[in-house]
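All protein chains but one are shown in place.
Residue numbering begins at 1 within each chain, and the chains themselves are lettered A and B in the order written.
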Amino acid sequence: MFRFALRRAAWAVPTLVLVTFLVYIALRLGTDPVASYMKSNPRATHSKIEQYKKLNGLGTNYVAGYFSWLKNFVTFNWPKSIKGRRDVWPELKDALANSARLGIVATVVGIAVGLGIGIFAALKPGGRRDVSVNTIAFIGISIPPYISAVLFQLIFAVYWSRWFGHTLFPTSGVYPPGQDGFNLVLMLKHMALPTIVVAIQIIAVYSRYMRSSLLEVLNSDFMRTARSKGLSEFSVLMKHGVRNALIPVVTIGALDIGGIVGGLIITENIFDYPGTGKYFLSAFGTGDFPLLMPFMVIVVFSVLLFNLIADISYAWLDPRIRLD
Amino acid sequence: MTDELIKTYSPKQLAWKRFIGHKAAVICSVVLSIMVLLVVFSHLTARYGVNEAVKLPPNSFLPPQKLAWFGTDDIGRDVYSRLLFGTRVSLLIGLFSAVISVGVGCVIGAVAGFRGGRFDDVVMRVTDLFLAFPFLVALLVLRNMLGAVGWITVIIGDKSSLRFIIFLLSVFGWMGVARIVRGQVLALKEREFVEAARAAGASRRYIIMRHLLPNSVGPIMVALTFSIVGAISAEATLSFFGYGPQAGDGSTSLGIMVGAAKGAVQTGFWWIAVFPCVTLVLISLCINFIGDALRDATDPRLDQGK
Partner (left out) sequence: MTESVLSIRNLAVTFNTQMGELRAVRGVDVDVRAGEILGVVGESGSGKSVSFLAAMGLLPNSAIVTGSVVLDGVELIGAKPKVVRSMRGRLMSMVFQDPLSALNPVQRVGDQIVEMIQSHQSLDDRAAAKRAVELLEIVGIPQPDERARQYPHEFSGGMRQRVVIAMAIANNPKVLIADEPTTALDVTVQAQILEVIQRVQQTFGTAVVLITHDLGVIARVADSVNVMYAGRNVESGSVQSLFDHPSHPYTRGLLSSLPHEGTERLQPIAGFPPNMLAPPPGCGFAPRCPHALEVCSSELPALRQFGDLQTACVLAEQLRIGGNV
């Protein structure tokens, strides 16, 4: 088991390098860092441009350029943002922290509720509660996060205060403007709406995964064997049914984190929540290479990390896979 | 003594019967068909042109009324007519990119599943990795990267053109389809009828084309429906953030109209937001329901004996 994990992890390192290289190419091609720099700094001198190119590894050769960027990156010699004034790491760190908070809470809530609903629905397939759960889950999936986000904004920002005279859930930012220091209640209030929006997506997806996986397992022969042992229905369901049904759900889930993050990005943008979503979109809009590359590295890293976790947990949960 | 011929149903008939049994899916099919008809014949059903002001001088932000059923937008154009035209554009995008995705995905997925080996490994790793990226990030980066490659823009068109969007979504979409088809092929590969075909000397291509793919029609159809709704959704997401198709002549897409909803929240002009959003959600919902019912109908394992 340990060797399995180690082997998989070993593969991850060269993959990391390769993918970041591809990302480097993609960004260089796609956002044209030099042109963007010149657009943001119309009065930049030639030497400033050259300096920018050097710091960011934007030499003419892609491969050499990549390694020069890589060198700066791993030695923490990160160039400042495109306008030359902001340091990248503090901004990135804050954005990550905000997003992480939102993401983790939403994910935990979403997965717990989603799995529960899925199990609930699978117990009586085709029955009334199954159908209603399915329908609601569907509607949840069909409403893209930006629409539900806008909807919530409409309700809570505009109409709620109109009807009730106060703001229940604020619809922007982490704290109200002017807030200094840490305040749990305020933070939670501001997080509430975006969390709900993201959680809805997660619940919709996971309840359906769990339901279909559980249904399939419930039809398996070993369920019949478990029943023939005289175990209680609950025991059979939980110990044998859900345990086995979790395997594909976990795998897909770990790989699907990317989808969750995607929804996160969109939601943050609409609620004006200063997380990675906002960070990415504004950096992308201005073609801000020094802001984008570290962000992309973190993205690639987490993608690979979750792939690894998915592989390992799949093998851990399903002993049949450990054979290689 | 006669052997009575018992009425049995072919798999296709069984699947059809099961599909019809899903009341929700049937309702959705009907609703969807109506919408499609309305939209396909938009030149007949629309009341004004896509860029035409309802009245001159233009009356911006009129609420829904007899003159403009869904109200007017910021420069006085009829929201209802624009919605019809825009939905047609989005449906076209969805359909075309889905068909291309499924076509490419089927081929690659079938070959990967059937041949296995390094090709399969590579395809799997690549698609796994790509699909694990946050959706918007991958989409935007891909868009800009493809849009910067000279010969692509020459052949297909500029980043903001309709053809490019279709191309982009196809490139994005084939991976999911390929995985589904590969999974199906892997499952079928071990079945006896494939072995029998091999024993009879059939070539690999023959087996794939005449045995494996026809037996995968169910999952492929399901993949197609979900690709369509995925593409429509993706286009809407792109347009929402301003990266969608832009033609400059006032023509619009569903995504662009939904994007306008952003501003409407603050201003209270609810019709700008509500009608496009409802349309998008309705289309997604219907296609999702149909896809799900198709999946249930073609899955031979869900015989509940009801």
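In this text, a contact is a pair of C-beta atoms (placed from the backbone, for glycine too) under 8 Å apart; a residue touches a chain by one contact, two chains touch by 3 or more.
What you see is a predicted model; the values in this text were computed from it and never measured.
Within the whole complex, the absent chain has one touching residue among A:V19, A:L154 or A:A226, and that is A:A226.
Although one chain is not displayed, its contacts with subunit A can still be listed: residues 220-222, 224-232, 235, 239-240, 243-244, 247, 317-320.
The working rule: only the chains that are shown with their structure count from here on.
In terms of their C-alpha centroids, the spacing between subunit A and subunit B amounts to 23 Å. The residues of subunit B lying in touch with subunit A in their complex are 24, 128-129, 131-137, 140-145, 147-149, 229, 233, 236-237, 240-241, 258, 261-262, 265-266, 268, 270, 273, 277, 280-281, 284-285, 288-289, 292, 301-302, 304, 306. Residues 15, 19, 23, 25-27, 29-32, 125-126, 131, 134-135, 138-139, 141-144, 146-147, 150-151, 153-154, 157-158, 215-216, 219, 255, 257-259, 261-266, 269-270, 277, 280-281, 284, 296, 299, 303-304, 306-307 of subunit A are the ones touching subunit B in the complex.
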